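Input: a single structure, listed below in structure tokens.
One chain of protein is taken out of this complex; the other chains stay put.
What follows is chain A.
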Amino acid sequence: MRLLYFAWVREKTGISSEEIDLPAHIETVGDLLRWQKTRGEEFAAAFEKDRVIRAAIDQTHARHDAAIAGAREIAFFPPVTGG
């Protein structure tokens, strides 16, 4: 699966994207957010405020309780500030 990071989430993790095989117990966006915190110092810092972080599954906004089964691409980012 492809994971993408934007804005301060990208800055804190230190990467903009990665290809990764997720552990089988991760079923929802929320599970994935919690797991991200366990991936070392950078990821712990990036996902510390996980409640404010938004997610998109295959380029569509997704809630934290959304199932990730079948997803090809999941992105994490702060609330948007365009316009």
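Annotations for the structure displayed:
FYI, a contact is a pair of C-beta atoms (placed from the backbone, for glycine too) under 8 Å apart; a residue touches a chain by one contact, two chains touch by 3 or more; residues count from 1.
In this section, contacts and distances are computed from a predicted model.
Among the names given as "(2Fe-2S)-binding protein", "Carbohydrate ABC transporter membrane protein 1 (CUT1 family)", "Molybdopterin synthase catalytic subunit" or "L-lactate dehydrogenase complex protein LldF", UniProt records the absent chain under the name "Molybdopterin synthase catalytic subunit". Only one of A:L3, A:L32, A:A46 or A:A62 touches the chain withheld from this view, namely A:A62. By the touch rule set out above, chain A reaches the unshown chain at residues 4, 6-8, 51-52, 54, 56, 59-64, 66, 75, 77-83.
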